[in-house]
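Removed: one protein chain of the complex. Kept in place: all other protein chains.
Let's turn to chain A:
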Amino acid sequence: MKLNERSLAFYATCDAPADNAGFLYKKGGRHAAYHRRWFVLRGNMLFYFEDAASREPVGVIILEGCTVELVEAAEEFAFAVRFAGARARTYVLAAESQAAMEGWVKALSRASFDYLRLVVRELERQLAAVRAGGGPAPPRRPRALPPKENGCAVWSSETPAAPSPRPGPEPPPLPPRRRASAPNGPLDSASFAQLHEWYGQEVRALRGQWLRSQAQP
């Protein structure tokens, strides 16, 4: 499969702070040795480099749909990133301390896009409730997996290791659909996406003006 690897490499090494970074030992294969690599977690992508000064990753583990578990291994502080499916590879990694291992297990088990989207939808719902109701909305317990908005089957990935995972009796409601028709402009009841677009238009216009002014000698 083709993949935009150059963009991936750029994303791996960009300026923004990583979600987690550090040395981990990675097992080469089922009967192979461990190699010490510099790992960088960014979003749902776990990049690994030869060392901290490398310009390009050796590889990346796409984390979507994985589960993270502790494992029995000869190495201390070992854990595994597992995927579902026949003949799916399990990545066995080992940290250099108990604290580092716990930090990585936590970070990796919540790294999926799906999990983040779940949290964002919940916050969007809460914000709408607060704006509408005037008082703070009662927080919902974190649930397992809400149905997809486009009516497709529920995502079949594993539940992330949330601190109090309790599958609810019914799925959370879909976030309210807002239209950009607020009479006082976007600020009143717009979603982040709309505000992003709204101010983006302004920025694009300003940028266009600036570029034109630069083009004139």
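In the analysis below, contacts are C-beta pairs under 8 Å (C-beta built on N, C-alpha and C of every residue); 3 or more make two chains touch, one makes a residue touch a chain; residues count from 1.
The rule is simple: contacts and distances are computed from a predicted model.
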{"item": "Complex member absent from the view - protein name from UniProt, among \"Pleckstrin homology domain-containing family J member 1\", \"Sm-like protein LSM2\", \"Sedlin\" or \"Phosphatidate cytidylyltransferase\"", "value": "\"Pleckstrin homology domain-containing family J member 1\""}
{"item": "Where the missing chain touches chain A, by residue", "value": "1-11, 13-22, 38, 40, 42-45, 49, 51-62, 64-66, 83-85, 87-89, 107, 110, 112-114, 116-117, 119-120, 123-124, 126-127, 130-131, 136, 139-142, 148, 150, 152-157, 162-164, 186-187, 190, 192-193, 195-200, 202-203, 206"}
